[in-house]
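With one protein chain removed, the remaining protein chains of the complex are shown where they sit.
Chains: A, B and C, in written order; residue numbering restarts at 1 for each.
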Amino acid sequence: MFNKILIANRGEIALRVIRACQELGVSTVAVHSTADADTVPVSVADESVCIGPPQVTKSYLNMHAILTAAKLTGAEAIHPGYGFLAENETFARLVRNSGLVFIGPSADHIARMGQKAEARKTMKEAGLPILPGSADMVKDGDEAKRIAADIGYPVLLKAAYGGGGRGMRVVAKEEDLGPAFAQAAAEAMNAFGDGSLYLEKFIERPHHIEIQILADQRGGVVHLGERECSIQRRHQKLIEESPSPFLARDRALQICETVRQAIARIGYEGAGTVELIVDENRRFYFMEMNTRLQVEHPITEEITGIDIVKEQIRIASGQPLRFRQDDVTFRGHSIECRALAEDATLDFRPCTGTIQNLHFGLGPGIRVETHIYSGYQIPATYDSLLAKFISWGLTRAESISRMRRAIRETVIEGLPTTLPWHSQVLVEPDFVRGTYTTHYVAEHRRLQDPAPATGAGSGS
Amino acid sequence: MFNKILIANRGEIALRVIRACQELGVSTVAVHSTADADTVPVSVADESVCIGPPQVTKSYLNMHAILTAAKLTGAEAIHPGYGFLAENETFARLVRNSGLVFIGPSADHIARMGQKAEARKTMKEAGLPILPGSADMVKDGDEAKRIAADIGYPVLLKAAYGGGGRGMRVVAKEEDLGPAFAQAAAEAMNAFGDGSLYLEKFIERPHHIEIQILADQRGGVVHLGERECSIQRRHQKLIEESPSPFLARDRALQICETVRQAIARIGYEGAGTVELIVDENRRFYFMEMNTRLQVEHPITEEITGIDIVKEQIRIASGQPLRFRQDDVTFRGHSIECRALAEDATLDFRPCTGTIQNLHFGLGPGIRVETHIYSGYQIPATYDSLLAKFISWGLTRAESISRMRRAIRETVIEGLPTTLPWHSQVLVEPDFVRGTYTTHYVAEHRRLQDPAPATGAGSGS
Amino acid sequence: MKLSDVRDLLDTALDILGDSAGRVELADGRRRVRIGRVSASGAPSADAVSGPEGMRAPPEGITIRAPAIGVISLRDNRTDRPLVELGQTVTQGQTLAFISSMEITTKVTAPAAGVVEEVLVDDGDGVEFNAPLLKIIPSV
Partner (left out) sequence: MKLSDVRDLLDTALDILGDSAGRVELADGRRRVRIGRVSASGAPSADAVSGPEGMRAPPEGITIRAPAIGVISLRDNRTDRPLVELGQTVTQGQTLAFISSMEITTKVTAPAAGVVEEVLVDDGDGVEFNAPLLKIIPSV
């Protein structure tokens, strides 16, 4: 085991990693920007080093500064958390070339999974289904029709260099494909200066489901079940749960096992998450792999009892996994609500401010992961995550009721947060029944209406 | 299920019960003394009623005031928490005679278990071993020798009307019994005006181990494992853990099953705890039964995943247990540290004060049950429990390391607490090895020494 | 919602909806509820003592609080007549109300002689321990 680990991150995840190190008896170095000098991770770590000004490019993304901090403090390994340099192959390589240990997968794995096309190719070869579609750009309407006939309607036309829905068309039947192709190509040309289009199978009611993996340096690979992450807006997750209410247990375990075997084939090391798109018929397709810790890892920890961060560190130090797949058991249900410094009534507009009054509803089955405190000033420079509320219950219903209760008791004053929105979701019938897809936030815009005077925190 | 429950208690346990009610969708009535008007349970409950002045006899022990509050608010059931009226047979009877439900066992069971001799007789008949000894007072040295020969040395002579060690003698062999009897009798006569003595088997290295029971109204009885509660001072527990590090799993389950069957035989209903004394050879003897929720119930909840308070309420509402013994699974290890407003360096002298600065170390595997907040004034009138820290880990070592880390991060300013003492225990070798008995606190008095300047909170 | 919250809410409602006597009646066919703030019309107001000799502070009212939780009775059990009226002068020890809690009845008595300035509860109300019941202006 390492003697000293440097945590190349900030906020709640820096604190999470520091706590894991402390539990393992490992000393910690917190690096921070000048804006973060008075934060909890900095005060809790054994040592702290200021590495730069508030701008992330000069501090948390400043590889040389971080490596210098590691050298000056004698840290033996670097944990990147999530975001920032967590999936930066150059950093992973630099760390290793400096004689230090990067707590994460190899730079090669990071690189391969960082390129969407390469990642899909790799995982397809490893045995995972890929969303059917044109491997390359589609020449014209006729080629589109040939491919569509092969993969079946509906299909989705997507601008190759686009985003934000422009140059995008859902086509339900063959006779519409020609005109749609022309329109989408024109739109893409207009918007992005290039009319190239891809075509892929369109999933009408998609689920974003991801599988948590742990793999050691000796070929040991386990999955820790799945997470349902379909409640998102602008690709940011707002609520996650495990297990998924959409999958029967045998189907979920089947998918997890398939993913586990694929990961074993590619020789991956460390913690990782395989993101899948799952359609109405519970067919799944590989989308991408995150070669790092996920924000929502705690819900998996709650149901498996396994501390993923400590396992990351153990793996990086060369230890084999202490359990095989059969030893991993799943108990109960866990939900995460991400309390963000955002105003849901203003389309989740980020806000800043100073935490005036802070009280967390705790008690049975509630875990709060946060770095905020009363008097803490939320910097505009960084992301808007204030606190993660994680509930656990023997059943999904219990997990929901505990989350409601915890949020109702919680007070965060000084700036708007997403908790009033979360409170409304927690009593909304589609959520309570567990019948939701990635369209949930868009289909329930009324939950973003300003709350009635009785208080959105009221969970009853 | 009930529509409304009145909680006849205060502090952390009132909050605990209110939270359970909220999770079940049941309305709550908090009753409080004038001293407790500004407390968290009062603010979190749906309704609150002031029932009397600070003195407990006029408020929390005032049966008429509590029943009147229930009538005025339309509560259908009363949860007594622990302490106060929780084991008061008269109150249980009054509640039922008023047409309300007492969330607890029958008044008869409370009465029977409240009398030590009667409780032992009942449980002996139900199949539990009782500490061997004279059933009655011992006439003279000769009778003492006959009984001692029967139960085996060492034996303990105890003053019938005594306490505090006076009139008490441990006798290791027969030739010492005559003189010891004469001395103890004289001492007892001197101290208590009565020289009567009992004799019982002396357990040199006793363990206080208790078994958690849940029994429904239809004969369903399950045990939820044991708790090791040997770390006490003046019969108040300071640290509890489950499972017991002293018992092998098969022996523990054997004891639990024996207790479960005995409880089934006496027709008990509700949650209850059977306290055992366990000797060096893992032989166990029934000591007493607590016919209520225990302070330390959360550690059992952590390893079984079962919410004991909600089960109490379900049972009282007439629902059968939703699980059988085989459905109860045990995962990992849980420890509770009771943070008391007491100064361990002054022999655990109770203190009062105002919470100046409050920050709880949270994170994975940590649950804090507390009613305190920054600015809360600790009243001298009530007990000294500030917060319960409950840690969970997949192993005992992980549970300990998480507790250390949580306490190290915690700040409670404004008055002395027992946390510095707890921090020292958590790194003390006998505790870490799990080799301790009820003599632990007395045998480790040096842990009560004022902490060195580096801070007792340092867990490394 | 707590009893004190209800009280505050009603206070606000009366400000907005109350008639000249500060009362509101709500009826829904099945039930009729009258909410009223009892005004201190008979009691000497602060204005009444101002003037040339009015430099001393107005006499301070004593709030009489519930000595027990229970249902309050403001009437004489036998005669069914009010025990005290607004503006009435009472003597020290005079019975102002009864509070019944289960089988026990507690007498509420005047701690000093004075004039009943305000009655803060209605006959038959449930009251908490320490709830304000009446105000009297003590005789000087």
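Just so it is clear, a contact is a pair of C-beta atoms (placed from the backbone, for glycine too) under 8 Å apart; a residue touches a chain by one contact, two chains touch by 3 or more.
Keep in mind that this is a model prediction, so the values were computed, not measured.
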| item | value |
| --- | --- |
| Left-out chain, listing which of the shown chains it touches | A |
| Hidden-chain contact residue, picked from the options A:49, A:171, A:199 or A:426 | A:49 |
| Residue, one of A:34, A:115, A:190 or A:352, that touches the chain absent here | A:34 |
| Interface residues of chain A (partner: the chain not displayed) | 34, 42, 46-53, 59, 64-65, 67-69, 72 |
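Criterion: only the chains that are shown with their structure count from here on.
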| item | value |
| --- | --- |
| Contact-graph separation of chain A and chain C, given in steps at minimum | 2 |
| Euclidean distance of C-alpha centroids - chain B vs chain C, Å | 46 |
